[in-house]
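With one protein chain withheld, the remaining protein chains of the complex are depicted in position.
On to subunit A.
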Amino acid sequence: MESKTPSRRTFLSLSMGIPLGAALAACGTSGPTPAGGGASASGGNAANKASYWFLSVQPQEGVRTRAVERFNKANPNEQIAFTAMQNDAYKTKIKTAIGAGQAPTIIWGWGGGTLRTYVQAGQVEDLTPWFEQNPAVKDRLFASSFGAATIDGKIYAMPAETMQPIVLYYNKKIFDQVGVQPPESWGDIMALVPKFNAAGIAPFSLGGQSRWTNMMWLEFLFDRIGGPEVFQAVFDAKKDAWSHPAALDALTKLQDLVKADGFIKGFSSITADSNADQALLYTGKAAMMLHGGWTYGGMKTDGGDFVSGGHLGYMNFPPVEGGKGDPSNTVGNPGQYLSISSKATPEQKEVAKKFFATAVLNDEDVKEWAGTGAVPIVNGADSAFAASEDADFLKFVYGIASNAKAFAQSWDQALSPAAAEVLLDNIAKLFQLSITPEQFASNMNAVIGS
């Protein structure tokens, strides 16, 4: 019997099916019926049903879910079906779905470079006129959060949820146990590393397999050593911007920290999606962790009495000796972003806009977000903090965000997806010590402006 053909066929369809599936779908469908995905909420037989995809990490998922549920309850005839997905899986799936004309009505995102690609492909609604008609919606939100939602002077997304600066967390119990003080400079960090290692505790926790976690270190080192101009030059596509002396200095300092065993053993196989990096901090296996403000909520939920017992310390990234950057600067996410698919039906778009106007960051939602230990991007949100059990952390984050001279958007969100992927790959290699700072710079210079 002929058995070569089946094996070849199986192989072909396996290897080719994926890209072509996307290609065919993109060419073939332009129908105005976006799929809802695996919807997990439904409200009877509503006529106008919009769909909404977002990230599944707790406790944020719960807040997002309850906002939709409240909206669905208040609007029996206008329903939103939602699907929650993991971070890295979501990034891929949303792009594929949009490319295939199967986007959800409401597209959750980070703004910046990815939003720009959606805009260039004509896949998201221009919300500028809607914001002009509804100034009350716009004026409630932090003006600074609109930057990453604005492409060529037009607003393509509603800033939502919370601002998330990157914070240096530390475990107070471990610091007391080893008898040391939180670092006030880069020199202090390097001096703390051998002390923690001698005590059998990893100095820093890191979920290195996710790669963007490593990137946060570079974002701060670049800023503290050379100021925000260094990355701005990359963003502005200036030739050889990665070879700036401050950049090379930052890359070298980072590798010095890796070589000194600054990060926990096995960091390059730990993923941030599983929150294993946070667990290392609250279980006392690691003393410090540089991570987004959003991890506060996770540690509060999963860490037992770690947060409630006052064992979690937090601070802004310390200055580097001789660095030019303002130590009040911060990096991270100035907000999350909700866009409306241009392929949605007019009814679905109306549902989405009603959701934006009435449910996103309304008083109850603001309270819920503050309850996760994050600062909602609503003017005067700090008045809601006093009642919160996380008042200290919330005031700290609000202070960082309102005092920062520069609040740089996360690099992988600010750059185009193609450049961001090269960046993340090279950062992983840099942390693995398999490339030198000079090789990193030349690899990255090659994709500037792409």
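The rule is simple: a contact is a pair of C-beta atoms (placed from the backbone, for glycine too) under 8 Å apart; a residue touches a chain by one contact, two chains touch by 3 or more; residues count from 1.
Please note the rule applied: contacts and distances are computed from a predicted model.
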| remark: Among "Raffinose/stachyose/melibiose transport system permease protein", "imidazole glycerol-phosphate synthase", "3-isopropylmalate dehydratase" or "Fe-S oxidoreductase", the omitted chain is listed in UniProt as "Raffinose/stachyose/melibiose transport system permease protein"
| message | Touch as defined at the start, partner being the missing chain; which of A:106, A:280, A:312 or A:414 qualifies? | response | A:280
| request: Quick one: say which of A:87, A:268 or A:345 touches the chain that got left out. | output: A:268
| query | For subunit A, which residues lie in contact with the unshown chain of the complex? | reply | 1-5, 7-9, 11-24, 26-27, 91-92, 95-96, 98-99, 117-118, 120-123, 208-209, 264-270, 276, 279-280, 285, 416-418, 420-422, 425, 428-429, 432, 434
